[in-house]
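Pasting in a structure now, in structure tokens, and then I'll have a few things to ask.
With one protein chain withheld, the remaining protein chains of the complex are depicted in position.
Residue numbering begins at 1 within each chain, and the chains themselves are lettered A, B and C in the order written.
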Amino acid sequence: MERNLQASSAITRRKAEHIDICLQKDVAGRGIDSGWGNYRFVHKALPEIRFADISTATQFLGKPLQTPLLVSSMTGGTEEAWQLNRLLAEAAEAHGWALGLGSMRAALEHPETARTFCVRQWAPSIPILANLGAVQLNYGVSIDDCRQLVQMAEADGLVLHLNPMQEIFQPDGDTDFAGLLAKIEQLCRQLEVPVGVKEVGMGIDADTARQLADAGAAFIDTAGAGGTSWIRVEGYRSPEPVKRQAAEAFGDWGLSAADSLIQVRRALPAMTIAASGGIQNGVDAAKALALGANLSGTGRALLKAAAESEHKLDETMARFTFELKAAMFGIGAAALGELQATDRLIHRSD
Amino acid sequence: MERNLQASSAITRRKAEHIDICLQKDVAGRGIDSGWGNYRFVHKALPEIRFADISTATQFLGKPLQTPLLVSSMTGGTEEAWQLNRLLAEAAEAHGWALGLGSMRAALEHPETARTFCVRQWAPSIPILANLGAVQLNYGVSIDDCRQLVQMAEADGLVLHLNPMQEIFQPDGDTDFAGLLAKIEQLCRQLEVPVGVKEVGMGIDADTARQLADAGAAFIDTAGAGGTSWIRVEGYRSPEPVKRQAAEAFGDWGLSAADSLIQVRRALPAMTIAASGGIQNGVDAAKALALGANLSGTGRALLKAAAESEHKLDETMARFTFELKAAMFGIGAAALGELQATDRLIHRSD
Amino acid sequence: MERNLQASSAITRRKAEHIDICLQKDVAGRGIDSGWGNYRFVHKALPEIRFADISTATQFLGKPLQTPLLVSSMTGGTEEAWQLNRLLAEAAEAHGWALGLGSMRAALEHPETARTFCVRQWAPSIPILANLGAVQLNYGVSIDDCRQLVQMAEADGLVLHLNPMQEIFQPDGDTDFAGLLAKIEQLCRQLEVPVGVKEVGMGIDADTARQLADAGAAFIDTAGAGGTSWIRVEGYRSPEPVKRQAAEAFGDWGLSAADSLIQVRRALPAMTIAASGGIQNGVDAAKALALGANLSGTGRALLKAAAESEHKLDETMARFTFELKAAMFGIGAAALGELQATDRLIHRSD
Partner (left out) sequence: MERNLQASSAITRRKAEHIDICLQKDVAGRGIDSGWGNYRFVHKALPEIRFADISTATQFLGKPLQTPLLVSSMTGGTEEAWQLNRLLAEAAEAHGWALGLGSMRAALEHPETARTFCVRQWAPSIPILANLGAVQLNYGVSIDDCRQLVQMAEADGLVLHLNPMQEIFQPDGDTDFAGLLAKIEQLCRQLEVPVGVKEVGMGIDADTARQLADAGAAFIDTAGAGGTSWIRVEGYRSPEPVKRQAAEAFGDWGLSAADSLIQVRRALPAMTIAASGGIQNGVDAAKALALGANLSGTGRALLKAAAESEHKLDETMARFTFELKAAMFGIGAAALGELQATDRLIHRSD
């Protein structure tokens, strides 16, 4: 109990630091970029559609969505995080986006923080995702614990995050990643809701994606490099000079977000894929969808907006939606399926 | 009537703002360039011709032209625009260029502005093009209206512009582009003068060009990206923060001017093609001609010159002509046909 | 006579301006470079030779040369030019380089300037080249005139320069380049000494080189782009605003020095070729030799050194020679033939 309380306060302190660093420091990867900029749409001067007719409707985890956009898993566990989660939930409901919650490990270890993840009341209709570090399955978290998290959040699914590089740069990180795949498989087979798997900004490659699909993952969020680098975030926080300095050498680590999406889609034509990592606007989102994603997730850009104001968050989500539709108009796609099947996305060098 | 007057004053206000923004702000696309710079001429040290013998004579819409250069469609509808149109007309006549007028919708909705498009008296011998947004065919403009515009301007042809992206970024833009192709076809079949089609800075791709050719377009002006970005222009003007911000994400939208020309020429070997978008000098124009254009059009660079002074405009046109001839001399081409057939234009990477 | 005097003073004024501009202004091509930097030598860690044994001896126009280096044709006609020619001649003799004189048209039109080209007394043993604009053959210069120039300079050969772009940018330039090839052929067939042909900084392409070889040219100096741009030099001098501005659009005109050499060598395996244009040091010279040149010429870099001091010129020539030998050592080449046959020069992208 004692131990749990300490752990909990360590976790909440860490969470608060993460958010501060992400809001204030340069945490973008260095020497790598997301890769969305390598692609361009081929303009269609005669779209032959009405802008007003464009629909971005889709569905996720059995629920309808107005847009194929996702608030990436980010926060929870502290008072400030709770406020952010509430803002994000309200805005996601209003704009018809899906919502990911931040890692819920704190809620397990320190139950009084559980309420910071309970935002269903502000987002009654949209898909909500519970979240947990997959590595915790090696550190005592059971399938029942996971079940509890899903119920607590009234979530439609659970997403496990893979963050090996973050753990080794993090002070006292959980660095035993041995035999995780088998445990992920067990969880996927036994949990009542769909279980997805994501990275946290280093991307998932084709081989890993295939293993996850075989293990029963219901969806994959590629979470590729080019957006937030968690090695750099941990580098800023680290009390160990060696790790602080080493973080520099890993500034370009990871599969770029675009590359990760492309290889996972190629490997798994039928998988539900969310693409994320460095998606800054609706044109990037449109590119991700045209490259094969079912959903496009954004994290830090929304966090910054939410931290500024409710109004800014609303404006930012409205902007993403407008940009997505504008991109669809510009290639003459009236529905999401047409965007996803377009041959009007080309690599810059072609 | 009331409504028309309001519309008219809205149109004229918009036109005046467009010109101010184009003269004062950075409105060039970002992250895309015209592509002319990707091509180079292979110098011929022994041209075996006399510079004085070089001829750039051609013809357009049945009229002879001293040079294969075109003042791109730009303005009209206001007092200032009228002054500019007159300057451009006089200079075009003097230098033997073709002349495009700006969108004449104002003249339809508010007839007292019609005279601002009447410049035939200052340009008795050159081809003049009337201009209208194609999308207006979905908003009540009839074939008879078009006929009236041509007569009003004593024009040799009508050019319809396609500007879908501008319309969606423009406040209260006309964003219903459904079923336009059929209406363009009707117009082409029924109007007494040739009807051409152009973009306004995002380029026309091969498929669209083929559709337009089948619909009876007499000529195509590719108006590719890399010069003026109308999304950015509208972004500056927009009262809506979402659109202002979204304009940033579309800074690189569009087919580059060079790429557009190349694909349209490949698709339509016999079409009369004007190439435009970011043509800053006679060397760019020469490249466009060597890449398959019949005419090369320039907009903003001439607007700036005209806004400075009649003298500057004259100097600018003289410069374009000298540069075009100098480029021809440098590869040993004495006539336009030799420039157009040259194998002395190469891609930089070759 | 009157006319000649005026012409002469116009020529000498022009020559003085050329030198001033070349010494003081940025006259390098823009948007094009010489291309030498695209090549690299593959280092040989075990050269298996003595540095002291390296020989760069060769011969040109039947005379032995200590190094395969050439002072490019530059100047004459004025008092200052005479001083420079004398310095260049003494240094070339001392270091065993070949020497090109500047255009000798002044000496024909204004005979009292002839002595400014007479430097044989300071350079008794090396090959000296007389120089004339080929286009002058269209403006009254006869074969006998050429013969006179060679004798005046006690030259071992005559080199005609092709400068079409310079002439059209130059005020009152001689721009009739029609039918020159036939006249060059006559001259080559009838003059007693070898006649070479060079550009002045825009390069010679394979086709032109083949024509010149067929016409009897004894050697070709490619004089490619990337060094001095004569369009820019004339742009600085021009009283005509149109030409001043147009010079900007031609900043990247020309075949790069490396490309020109490569295509001429490929077209003419047995021709004597001097490579020049932007050769700044002995490594560039070594690259030119490894790419197929027999000689490597340098102009402006030597002019700058000579204008600074006799000592600086001596140092510069010593540096070129050391650098050439050091490059040879670094690939294990003890003689020029080994450098020219090396497979240790690669394109950077390979």
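Here, contacts are C-beta pairs under 8 Å (C-beta built on N, C-alpha and C of every residue); 3 or more make two chains touch, one makes a residue touch a chain.
Because the structure is predicted, anything quoted here is derived from the model rather than measured.
**Student:** From the listed residues A:Lys243, A:Arg265 or A:Arg344, report the one that touches the chain absent from this view.
**Tutor:** Only one listed residue reaches the unshown chain, and that is A:Lys243.
**Student:** Based on the whole complex, identify which of C:Ile11, C:Leu268, C:Val283 or C:Leu313 touches the chain you can't see.
**Tutor:** Answer from the full complex: C:Val283 touches the omitted chain.
**Student:** Give the residue, chosen from C:Ala94, C:Ala326 or C:Leu345, that touches the chain omitted from the document.
**Tutor:** Of these options, the touching residue for the absent chain is C:Ala326.
**Student:** Identify the residues of chain A touching the omitted chain, counting contacts across the whole complex.
**Tutor:** Contacting residues on chain A, toward the hidden partner: 31-32, 134, 162, 164-165, 167-169, 175-181, 199, 202-205, 207-208, 211-212, 225, 241-243, 245-246, 248-250, 252-255.
**Student:** So that we can see where the missing chain sits, which residues of chain C does it touch?
**Tutor:** Within chain C, the residues touching the omitted chain are 37, 40-53, 280-284, 315, 318-319, 322-323, 326, 329-330.
Throughout what follows, only the chains that are shown with their structure count from here on.
**Student:** Could you grab the centroid distance between chain A and chain B? Build each centroid from C-alpha atoms only and quote it in angstrom.
**Tutor:** For chain A versus chain B, the centre distance works out to 45 Å.
**Student:** Could you state the distance in Å from the CA-based centre of chain A to that of chain C?
**Tutor:** 63
**Student:** Can you list the residues of chain A that touch 2 or more other chains?
**Tutor:** none
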